[in-house]
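All protein chains but one are shown in place.
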Amino acid sequence: MSSTLLIIQTLNGLQLGVLLFLIAAGLTLVFGVMDFINLAHGVQYMLGAYLAAMFVPLTGSFVLGLILALATALLVGLVLEVVVMRHLYDRDHLEQVLATFGLILFLNEGVKIIWGAAPLQVPMPQALSGTIRIADGVLYPVWRLAIIGSGLAVAVGLWLVVTKTRVGMLIRAGATNAPMVSALGIDIRRLFMIVFGFGAMLAGFAGAMAAPVLSVEPGMGDNLLILAFVVIVIGGIGSIRGAFVGALLVGLVDTLLRSFSVDLLRLGGLSPSDARTIGPAIASMSIYILMAAVLFFRPTGLFPAKG
Amino acid sequence: MAETPVPPVMPAAPPLWRRIWLPVLVFALLAIVPLIWGERFILGLVTRAMIMAIAALSLDLILGYGALVSFGHAAFLGIGAYAVAILFTHDIVDASIAFPVAILAGALFALVTGAISLKTRGVYFIMITLAFGQMALFTATSLSAYGGDDGLRMFHRSEVFGSRLLANDTTFYFVVLGTLLACFLLLKAIVASRFGRVLRGAKENERRMRALGFDPFLYRLAAYVLAGAICALAGALFANLGMFVAPAYMTWQRSGEFIAMVVLGGMGTLIGPIIGGIGVTLVEEWLAQITQHWKVIFGPMVILVAIFARGGIVKLLTRGDR
Partner (left out) sequence: MSTPVLSLSGLHKSYGALKVTDGVSLDVMPGELHAIIGPNGAGKTTLIGEITGEVALDAGTISFCGEDITRLPIHQRALRGLTRSFQITQVLPGFTALENVATAAQAHDGSSFHFFRRASSESHLNRVAMDALAQVGLAPRAGMVAASLSHGEKRQLEIAMALVSSPKILLLDEPMAGMGREETEGMVEVLMALKGRYPMVLVEHDMHAVFRLADRISVLVYGRVIASGTPEAVRADPAVREAYLGEEDFA
């Protein structure tokens, strides 16, 4: 395994990790503050990508398209909150899982009706479409670096909001003890709506940023949703810090093992053909094994938010 | 201990007919389907619906009676199906070997994953079962010797002690119906047994059960293994139905459908998941006839079920019985 490949794959892993963080952040807050399992969070990500695919060509500007996409993603999130989620906050997890599962079916299919089943492409902004030399003989697409950069910027911003502002304080308090917050006379419903809409927008942002490097297609959020769940379970539900650490961990482990598992197994003494059969299986299972291991030793994740 | 007179009247159970009219009706209807509609398509469809009902029934044991929201139940369906198909490629085509192996494989996977999953609670349990389901899915995808992503085809149905009995669709239909009935009666007995009582008790109040001297973990694990085994049996039948298996059998979407079936039919009852399993399968098929985008109709239906169907169809049908 060459060091060039290692550098590139590490960056790719970081990029996946950052995207996962953008999705997991909203998911973990909704989880932590409202004790609500939102399976439909992955379709918010998909929606962000589709909205970018619609608005970017329409406006002819990536930035303008992105802004419109984010505003629409926020709006859709708020509508879903009012129409569906709101009725499920004080229900069992089972009913939440089921209802949001229905929402996934609906939105995945709805997207197909509106934009068709064929994958869409989103052009990236001209200025950021090239590659950059990051080391001797190692070229890396600027856009991917932009994804990493913007994701890290959001992480810092989120950290500031959560630790320094009044809303952030309420969110943290809500994640630790929701009844306490409502006992303080805070309108918990409005707090929920803000958190939910904001989470939907973050996921939409991840989708819009990823759109130029991925193909935009129905169901694209489903697998990422599962990964995001793995992230927040590893990190500890309700913890932004946990989501960040978990996301980078999952992004790196998944990406690196996918490219190096065969080599690693061969180093471990397996025959090339065995390594080629077992390697991919192990790679795709690795994060689930990671999660099972974390839960086995720390049943509430690495950074549990609640007592 | 002082002699206390025991009052002669034990609490009375509701009359027999009230407890059995619904199962009798359901199974009677299923039994006459082949006599009324003999077409292959209908037979195949209802057979599939009944196989899904067996899977939903097995999920209900842990979901409805154990309050354990497993989001990876489709894995067991896939494991059972793959066990039959993989043995088939190695020329082991007899059900007398393939089916027990399928059941054992499901039980074993349940034992290992259950022992880990059941250490966690609530949301974490949902997520970890989901993760194990995904692991099973990816394992199937990477089995390049057995078709990988494309799946695996069987040239004919399993033999029964050397005979091609199951090749006849009507025979196969009744075999599946018989299996469904057997699973229903088996679970009926188990739920009412000492074991079932402890399982239900742990759902009612875990702390109390511990203080009484029960370790809920062991009972839940046993229920989980049993559910896995029964669902694998459904998988073995499923492989035989279409003579085909694929990783798509164990997606998390299918696990979600199983949950929908149980909740829609009425969890914590045994006839409920059967009605739900058959109902959901038929409704899906019906909607798919109407439009290729049937999921835009089915999705909101699931949402409505989640929000409004407390107790499910069975609750509606038996209102006032309790």
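Here the chain labels run A and B in written order, and each chain numbers its own residues starting at 1.
Just so we're on the same page, contacts are C-beta pairs under 8 Å (C-beta built on N, C-alpha and C of every residue); 3 or more make two chains touch, one makes a residue touch a chain.
Just so it is clear, the structure is predicted and the values come from calculations on it, not from any experiment.
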Where the missing chain makes contact, among the chains that are shown: B
Omitted-chain contact residue, chosen from B:I190, B:V225 or B:L241: B:I190
From B:L22, B:M154, B:C183 or B:V198, residue that would touch the chain that is not displayed: B:V198
Touching residues on chain B - with respect to the absent chain: 1, 4-7, 10-12, 189-190, 192-198, 200-201, 204-205, 207-215, 219, 222
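Going forward, only the chains that are shown with their structure count from here on.
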Whole-Å gap between the CA centroids of chain A and chain B: 32
Touch list for chain A against partner chain B, complex: 31, 37, 39, 84, 87-88, 93-99, 101-110, 112-113, 222, 226, 229-230, 233, 237, 277, 280-281, 284-285, 288-289, 291-292, 295-296, 299-301
Chain B residues touching chain A - in the complex, by the definition given at the top: 63, 69, 71, 116, 119-124, 126-128, 130-132, 134-135, 138-139, 141-145, 252-253, 256, 259-260, 263, 293-296, 298-307
